[in-house]
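Here the complex is missing one protein chain, while the rest keep their positions.
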Amino acid sequence: MPAQALHTQNDPDVALQRLRERFRQVRATSEALCAPLAIEDYGIQGMPDASPPKWHLAHTTWFFETFLLLPYQPGYRTPDPRYDLLFNSYYLTHGQPFPRPQRGLLSRPTVAEVLNWRRVVNLAMEDLLDHPPPGKLETLCQRLELGLQHEQQHQELLLMDLLYNFSLNPLAPAYRDDLPAVSEQPPAPLRWHSHAGGLVEIGHAGDGFAFDCERPRHKVWLEPFRLASRPVSNADYLAFLLDGGYSRSELWLSDGWATLRQANWQAPLYWRHDEERGWREFTLTGLQPLNLSAPVCHLSFFEADAYARWADARLPSEAEWEAVAQTLPVSGHFLDAGLLRPQPSPGVPGTQPAQLFGDVWEWTASAFLPYPGFQPLGGSLGEYNGKFMCGQQVLRGGCCVTPPDHLRASYRNFFYPHMRWAFSGLRLARDETA
Amino acid sequence: MPAQALHTQNDPDVALQRLRERFRQVRATSEALCAPLAIEDYGIQGMPDASPPKWHLAHTTWFFETFLLLPYQPGYRTPDPRYDLLFNSYYLTHGQPFPRPQRGLLSRPTVAEVLNWRRVVNLAMEDLLDHPPPGKLETLCQRLELGLQHEQQHQELLLMDLLYNFSLNPLAPAYRDDLPAVSEQPPAPLRWHSHAGGLVEIGHAGDGFAFDCERPRHKVWLEPFRLASRPVSNADYLAFLLDGGYSRSELWLSDGWATLRQANWQAPLYWRHDEERGWREFTLTGLQPLNLSAPVCHLSFFEADAYARWADARLPSEAEWEAVAQTLPVSGHFLDAGLLRPQPSPGVPGTQPAQLFGDVWEWTASAFLPYPGFQPLGGSLGEYNGKFMCGQQVLRGGCCVTPPDHLRASYRNFFYPHMRWAFSGLRLARDETA
Amino acid sequence: MPAQALHTQNDPDVALQRLRERFRQVRATSEALCAPLAIEDYGIQGMPDASPPKWHLAHTTWFFETFLLLPYQPGYRTPDPRYDLLFNSYYLTHGQPFPRPQRGLLSRPTVAEVLNWRRVVNLAMEDLLDHPPPGKLETLCQRLELGLQHEQQHQELLLMDLLYNFSLNPLAPAYRDDLPAVSEQPPAPLRWHSHAGGLVEIGHAGDGFAFDCERPRHKVWLEPFRLASRPVSNADYLAFLLDGGYSRSELWLSDGWATLRQANWQAPLYWRHDEERGWREFTLTGLQPLNLSAPVCHLSFFEADAYARWADARLPSEAEWEAVAQTLPVSGHFLDAGLLRPQPSPGVPGTQPAQLFGDVWEWTASAFLPYPGFQPLGGSLGEYNGKFMCGQQVLRGGCCVTPPDHLRASYRNFFYPHMRWAFSGLRLARDETA
Partner (left out) sequence: MPAQALHTQNDPDVALQRLRERFRQVRATSEALCAPLAIEDYGIQGMPDASPPKWHLAHTTWFFETFLLLPYQPGYRTPDPRYDLLFNSYYLTHGQPFPRPQRGLLSRPTVAEVLNWRRVVNLAMEDLLDHPPPGKLETLCQRLELGLQHEQQHQELLLMDLLYNFSLNPLAPAYRDDLPAVSEQPPAPLRWHSHAGGLVEIGHAGDGFAFDCERPRHKVWLEPFRLASRPVSNADYLAFLLDGGYSRSELWLSDGWATLRQANWQAPLYWRHDEERGWREFTLTGLQPLNLSAPVCHLSFFEADAYARWADARLPSEAEWEAVAQTLPVSGHFLDAGLLRPQPSPGVPGTQPAQLFGDVWEWTASAFLPYPGFQPLGGSLGEYNGKFMCGQQVLRGGCCVTPPDHLRASYRNFFYPHMRWAFSGLRLARDETA
């Protein structure tokens, strides 16, 4: 990560002060997100990918301890040196991580012990920020910013994972049962916004924070294309399903069809159907009637791709998506809206594509690959993104559980094409000439 | 289960009174066993076989609700009818059980909710015992006794499972850290006790409780044999290990060797070795130096069988074991001793084989099969034992975490030959003429 | 294997002469069984258990080379020393066997090369038998007899495996299409033959050949029982199937039900059903209409056990079976009858149970365990039977593809309870008092 973080701020003290406030806010948010949980909820892990809340609280703490306190705060003493082993996620160059599928087996340390560790680390961090080691301020600020972005990623993961873990319990627990209902006002009909293509630039530039994989900004040639005015809705997707979408092999990629058959997919991840109550959807507010107006959510890439083929369209490339999105303000329904579910698209069409940011991540047609000239971070932090650049697909735009100041037009999320537990939907694109 | 339980007691009221006291005691013991746990410990499940403590507390309660309260206590109302689905273990004729491997994912109901369920059921049971339905007293007493024996089985399972689940945590938590150390006094040298063989009788007879699989008492012809004076000790077993026991295929059954290779066994389940500290063993009191004097524990049948072959001996059949054991008092180190680990054999030899009861279960050479004339219980309770009579081996004698009034000379425990998480060891036998 | 083989024959030269003739006959039979095959058929392996015909031809040859020629025929030179690696089956103390699941991948050596190897070994064996090394005659004869019994076992396996391998080909090839049809005359109604029980003797005694696992002859106490007059027929079994046999969990052992669900069993292994043609069965003569009169065949132990429970009966123990069978002549439909399918039971009842020998192997209720006083053979040959004494069930009586002079009343065949590709059926038993 080049040293952009501070360039917008001429005065290092002001920058530091801003980061310190942000540190407090981000750390407090993680704990606030856990407030509705029972102690028992902190420990469960329904699949290797869906880590327990306690693990998220601990791992984000491990990051600050490992990359900031241990190198830069000489007097720092960890409450338990074995936490390093337990809460390293995947930095292979930093010891041997505890096996991911077994995170749900760690009844110890207890929640109270993890919260205590958080307090110890928070205090030590405050101390470090009060007395930064000479000559290390820039590195410190960079790593701190990275640690905060990292914790924000885990805030979203914590809610994704919790939803998945709760979904396996026949009691169908609700994370929150005090949220307002989602509007069922139908969205405006889908329209198409044209883009002339040509030589565009995408990727992050400038001083603000961005992950290494968003850089460098670079040129891409685009053919003329059209982008849909809104995400695909549950009503749209239900039409695909009722048209035999899950039983027509010709609509699916080969790997997608194999996955569908092996996993017996018949609908999006959290859709449930019975004769009596029709279609319902499991959400962070429990089992709810399927809201036909809202964007479809919790799709795999394979499902998004098959839907697009059925709709005689395609997914946009990430360059197409970003070429449009970078002209728009980064606003939408994020975590701070507190709604925790994607909201229906506006009932009246706008002059620009709606909901590019927030509500649901949008699968793109692009594999997650390095940009031309990509340089990973140095040391263990170099494992952050680069080593995952194979076999995954890019999603764009953030969702209803993404922290708002975490997202950018250049932000690249990525998952394997079979994964469905993210808040992932899609937006259609077409060749202009098609 | 024929109606033996009451025959020792001419007065039904006295019998009922005794059962009620026993009900209180057994139910209270289950909860007392959980007293040292953190809330987080109640939920973890390290393998499909090792259910969480909370599940044991709930499932034993489900048994009373399902087989006693719902049929015989008309006004009974369950706190949540969905518990029936969640806490049925394997009675396929009674609905579809929740998948065993996912028991650790049920953060709800919480521990507090399960304890409340226990209280509701306990009160309703007291009420039922105060006012038994006319003409049902005998059935009631039989099912009650079965429910108590069932809960005692789960008390042992709860500790076995907990030990396993804790063993996967690199922090090596101790269930109890306040127990006295185990003596390291070496046992007397192994000697052999001869039995003349001939036509013997084994199996349960008489009025006391026994599981269906222990009946009927029947004749078995035995050749003359010798039984070892004590279980195999850790020192004995270490000699086998150091003699290449885990790398010599000719000592192992074919399935045992395949298991060893696939699972990479190099020592008993909970033995740990490092250069610095030598051999240690994970126990309910945490990681401890290996006590060479104590009986070896947490062996699979395959390991017990290989050890016996190495020692130029064999495992006893269950008939041989019982022919000797039924002449001795059922006394030894059981759960009530509160030691939670097998104790060394006496330093001076006795006139009878020592430690046939308690300390460690002893693998036998016998497959778990029906006795001649075996009759399973009727209805769903018929699934209790009979349907497991394939592919498993019999163990005898109880162990240091078996409730003391749960064991009999005719008691048949059984596990698959690769399983190691029970408190399982072995005692050698030989043909008299060998 | 103690030295029984020669004791019936006072004159060693005569014994040797007899064995030599038997050697020629057995070796020729293996090749004759392959005569109907295309070269392509010699190489296929449909599952790890179902070895290719070429492998059987080679492995039986390997046995003579390894255990007779290499130790006792100093000038013997193998055509290729690497065959030792390729065609060792499971003698772990004799090198590292080639992986069983990959036997179907060995296109080389070719069939012609294997047949040449057979010729080389046959000639060398003749030479060895002409000039036996001094003082080794007894050992030689024992090993030779064992090698011949071994090759006869593989003759049966060759046909079992071939049937399985062909069954996976949608073209449904017939091994033989020139055999007479099987009678469809219904068998006599099932009757019961009583046995008084008491102290009986089973196991092999005397001088003739027997495998180590059949020894020693020993006493067993039996309760009075009844044995069915004939095996269960296809008509009988179809009634079970049509009565919901494959969908009623209460009829099945726990492991059996799990296997049925996982493998989606809905009928015996080779039964096929379609609307147009009804029930058919794949056989060595191709796909044939199901013969309702013939004994049911290709059942797992789990299916046999479930059928017996449905029929309010049970399987006999191997001691019960042998107590009856040892009083009868060893005659029935074996391989030499050339029918290759089980034949219907007699239409008129006899005074003794019919078809105890031949037609179908009969699953027993007994696990394959060592007899009291069991002693395995020495050296690598000790791996012949003893190491399989865990987890398998005994079958008795031989079948329509068993070489006739290979069977005895004491013969113990064994398979895992889920296996179905042997010619395995069942005969019912009941307690006398039931």
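Order of writing sets the chain letters: A, B and C. Residues in each chain are counted from 1.
We adopt the following convention: a residue touches a chain if its C-beta (ideal position, glycine included) is under 8 Å from a C-beta of that chain, and two chains touch if they have at least 3 such contacts.
Model, not experiment: these values are computed from the prediction.
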Exercise. Which shown chains does the chain we cannot see touch?
Worked result: A, C
Problem set entry | Option touching the unshown chain, where C:14, C:70, C:123 or C:168 are the choices | C:168
Exercise. Among the options A:35, A:199 or A:242, which residue touches the chain absent from this view?
Worked result: A:199
Seminar exercise, completed: Considering the complete complex, of A:31, A:126, A:184 or A:223, the missing chain is touched by A:223
For this session: Quickly run down the residues of chain C that touch the omitted chain.
Result: 38-46, 54, 80, 82, 85-86, 98, 102, 104-111, 165-166, 168-171, 173
For this session: Name, in rising order, the residues on chain A that touch the hidden chain in the full complex.
Result: 90, 92-93, 199, 218-223, 249-250, 252-257, 301-302, 305, 365-367, 369-370, 372-373, 382-383, 387-391, 393, 417, 431, 433
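To be clear about the criterion, only the chains that are shown with their structure count from here on.
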Problem set entry | Chain ID, smallest distance between chain and overall C-alpha centroids | B
Problem set entry | Centre-of-Cα separation between chain C and chain B, whole angstrom | 38
For this session: Take the average of all CA coordinates in chain A, do the same for chain C, and state the distance between these two points in whole angstrom.
Result: 60
Seminar exercise, completed: Contacts with two or more other chains occur in chain A at residues none
